[in-house]
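To start, I am sharing the structure in question, which I have written as structure tokens.
The other protein chains are all here in position, but one chain of the complex has been omitted.
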């Protein structure tokens, strides 16, 4: 089969690989659709070290090709979604309520990290009964595939933020995860959602997904504006969706005492992420900082599929580009270089 | 001034009363709009004992008429909402996180219970700075008044239900509180909301407020149907919005292990409310039963006002009847006898 | 091997059975110590239906005898504890945070329910890596075995009760689970623990495990006394540890508005468990009713073992009787008929 791999740091391309085989509890899925993520670019640039020959991609859907002897809930031919994170469910971290951390910090993140990813004609899924979910009829592949990571991570930002009904929320950066955090804040019943973003096309998407106000950090002071919009109190929840030290600092500053900074960003640089001491209430303002990694698992995926099945939101508004798998190199370039106002690049398989 | 009172058990009417005066921390509000609640009927029937001469009504908005010397956040002329529940904020129950229970069980419920209610030309508000909220321009009185009890209680049903994004919810009975629980479930991001109701006009409202499925208990077995809709698992959250032993039992039966029965109903009869032993998992199925009383207070009211200001839902769909305050006796009869497919009766003052 | 089974409803005895063999992820343990539980008696009386030939017992420790090929954390010779509940960790209920409900309501409870229990020379453990825990040196078998169910269930009663530091707690009935709920309340930092019990030897144990006050329901009105001890407010948390309708009602009555009734009892009789309507605040007093089933799993067992390793409490105070496995019939009779002030009966294997 063909697989799109990281050949070495900075080098990608299609190569031939054998079709994987499932262990007793596993499945192999024939890929039908996938999405490119900015973290694929992080990886190619060496963010998690050399991964020579590793297949990229962690957002995928497909059709079950083969299952192990111990799999009971799925069979070949089932149309399925798999989360970007595929936990080991018996692990101590899972027992502790944090399956994304199973097998060590961020250990649930296996695709394109500790094993081959989904940018291939076939991919392997561990603990299939627990990590796959059937896609309901009426939900197209190109919709379902957004549940794997974008909805799961973005919504997590909102959920971890402990938003009260009618509460105030700011989402810092309106990339795909930020947009889904915006939608997630709205889904949790936020009363005011402030999207921070400078790119006009993303500002428009933010409004489509429910932002009530847009703050453009290139022309306004974000802290001042957010305090103004909240009568000087700050927001109940600030969701960091970029992964930058400066943005994180802003998030702490605009959160009210008793509020939550909910992080979804991946911080790729620097020795430290810095908390502004005074605005953090010198460590005493009851401001909580939550973090997390994309929740996975069948239950999560089933719940997210219900959201798109019920048309609570249309994630395909984010699909700015669509390519065939054969065009993977060009597709990756568009995403990697952020060409042509790209938001998400969809890959369709034969 | 004129006040609509309970003269004795079973008897209501308009009487003359002096305009109330505020204590140092209190306010007096000139009423502009009010809603009749089924619990007004409970009271008139003697549900809380004899309350001779007590002014009825607990859902009201108006204009600040006079404030005590210690009030700093409001002044005469402010257009304001007051919650149906007006807690004593320093009470031990409030310190414990349950202000509705301040001053004893259900003690935060003062209007038409331990003091005169809002069906009068003027009414008194304790701890005005903490219990009033300004109504934003653009939110009409006849919208804002729904926040006092209907949105606050209905949404509480959803919030106490701990609904996960994409989770499954059943709301048992689609009276006004049930309808707002339905809307609240949707606002929390439920993936499937099942409304149980037999009256066609209320079924329609339930769909308008977000119910995905309607179950008519007069023609279907509710337990069977809900299990069917949830592939045999039961719902994450069942919200009881009627206050009947049989409905409560159904709620326990249709809730999955690990799920929540969230009660909003007022149980007016019988020595016991009964838990079905086997379906409760003989006391071991991790099914939680939550209860609560309409949350009040300025913060809550401000958050609810944001919801209607942002047009997340239109509560006036429930206003089936409107009367002038002078017509209060007729208005009460319509609500009390459930005439003419009544849902909510709005009273407009001069 | 020898196994102590339920021959038919009401009949028990030792029989010969083959030593079990592990599946790929399982283990077989050679039993060294076990405890008899009152729920063994429930089962023998037919509480869960006919279970002809089923080996009884769910509280056991031993030495790993054989492991499946996929087991990595344990090997033959390891001294191990296994929880009374051995969940399927990938199940949807486990993913939802309720592993004891995996495989259906109470489905994590497999021993002496859906498969052979631990009253045998060898027993089988599913998902061994996730369900076994190594017993630290210095913790004897006859101490560790209490973690399987007694500490796990009793402490769960306290944990579900959401006890604040310095809070007030009542534990209704001081059988072994109630005693461990008493100890658990103390471990959570309760400021006042009231033990309800009439048997003098159990009253003494309750004091040993931390009860500050004892209420004897045969000579005092429990509701009155508890209200008196809490200045009329009721307790923050009432833990039901008997499984009787009358006791449950008392628990609701003595809990303050905003408090929690935390159930550990198994209700074996009647169609309903009844909530006293008025004292439940007619469904509005913010009184929460929590339930649960003995938490299992390696993480839980490791944490409980730390408690006994650190000598935070000595569970062997409850061991009123010790028998050899060969004396199992006599041992069971003592426990079943509650002879001789029995609290717990320990079984030592060769």
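For clarity, chains are labelled A, B and C in written order, and residue numbers in each chain start from 1.
Keep in mind that, in the parts below, a residue touches a chain if its C-beta (ideal position, glycine included) is under 8 Å from a C-beta of that chain, and two chains touch if they have at least 3 such contacts.
This structure is a prediction, so every number in the text was calculated from the model and none was measured.
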Option from B:90, B:136, B:200 or B:270 whose C-beta touches the chain left out: B:90
Touch criterion as defined above, residue of A:199, A:285, A:334 or A:348 at the omitted chain: A:285
Residue among C:56, C:187, C:206 or C:345 touching the omitted chain: C:187
Contact with the hidden chain (one of C:97, C:166, C:200 or C:270): C:166
Touching the absent chain when the full complex is considered, from A:199, A:227, A:273 or A:334: A:273
Chain A, residues in touch with the chain not shown (by the definition above): 92-93, 96-98, 100-101, 104-106, 233, 240, 243, 256-258, 263-277, 280-293
Residue ranges of chain C at the interface with the undisplayed chain: 155, 158-159, 164-168, 184, 187-189, 191-192, 212, 302-307, 309-310, 312
Interface with the unshown chain - residue positions in chain B: 24, 89-92, 94-97, 99, 127, 129-130, 297-300
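Keep in mind that, in the parts below, only the chains that are shown with their structure count from here on.
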For chain A paired with chain C, centre-to-centre distance based on mean C-alpha positions, whole Å: 41
Residue list for chain C, restricted to those that touch at least two other chains: 92, 96-97
